[in-house]
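The full complex has more chains than appear here; those shown keep their coordinates.
Chain nomenclature is as follows: A and B, assigned in order of appearance, with residue numbering initiated at 1 for each chain independently.
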Amino acid sequence: MTDLPPADFRERITRSFGRQRAMGLIGAQLTRVEHGTVEIELPFDEKLTQQHGFLHAGVISAALDSACGYAAYTVIDADASILTIEFKVNLMSPGRGDWFLFRGEVTKPGSNIIVADGRAYSITDGPAKLIASMTGTMMVVRGRQDVAG
Amino acid sequence: MTDLPPADFRERITRSFGRQRAMGLIGAQLTRVEHGTVEIELPFDEKLTQQHGFLHAGVISAALDSACGYAAYTVIDADASILTIEFKVNLMSPGRGDWFLFRGEVTKPGSNIIVADGRAYSITDGPAKLIASMTGTMMVVRGRQDVAG
């Protein structure tokens, strides 16, 4: 992990997130960017559901992947970029609730490979409920025009 | 695996897929339902992209999860349902192409747990290109009103 993140990391990540059209499509917002941690929030919307009316596992995965990926962005140099190589998601409780919080955190920084862990929570009244977890493996990419930023 | 799938499995799966609002949102269509195998297709759409303009990993996961989940539906009794417990996705090539094919296949049927494997391909001109794979673990659910069908 860089000892100090590049000065403008919040701006770069906010700009990059803004280019993730899929995040706009599902109504996800970037709500927290710290060194090693990123949070995304999403209000429940019926258009995001699977056949039983719960949030679709793919939507949960999309938001967790973005949270984990941008957590990795907070620990790399300003001229590098991140590609997700693979991730695993455990779905622990149905995606029911008024809104959802997705937190990605860097577990193992690295110059080539970064491991990040994510947790998804549903929130209605009362305490947040853990509904899913992710472990993702990210590759640090440099000098590729097609995956810059 | 049931030796013969229930007579109306295609109808039930088509109905259930139609209730997956998230599949409608991303423009995915159910194009093949066989005993043990389901295919979903998706035209490329800029609204489904991540920051580099490729199909978002979450969209790939959503379609693969639906393909694997419905593959599991083809091998269970008509009164049971399927919940995804967990899955792993490997992203092998950028999600670039005119359209995408997602195939889910049952690797290990079972009365409680079903394992399914999925593959995602991008198609433009020439041969399909493997862009991602999934292994998913599905639970067979019976007698729960909230997850019927």
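Note that in this section contacts are C-beta pairs under 8 Å (C-beta built on N, C-alpha and C of every residue); 3 or more make two chains touch, one makes a residue touch a chain.
Values in this document were obtained by computation on a predicted structure and should not be read as measured data.
How many copies of this one chain make up the entire complex, given that 2 are placed?
Every protein chain is the same sequence, and there are 4 of them overall.
One rule holds for everything that comes next: only the chains that are shown with their structure count from here on.
Using only Cα atoms, superpose subunit A on subunit B and state the rotation angle in degrees, rounded to the nearest 5.
For the C-alpha superposition of subunit A onto subunit B, the angle is 180 degrees.
Rounded to a whole Å, what is the gap between the Cα centroids of subunit A and subunit B?
That gives a centre separation of 22 Å.
Show me the residue ranges of subunit A that touch subunit B in the complex, using the header's touch definition.
Touch residues, subunit A against subunit B: 16-17, 19-26, 46-52, 56-59, 61-63, 65-66, 81, 83-91, 94, 146-149.
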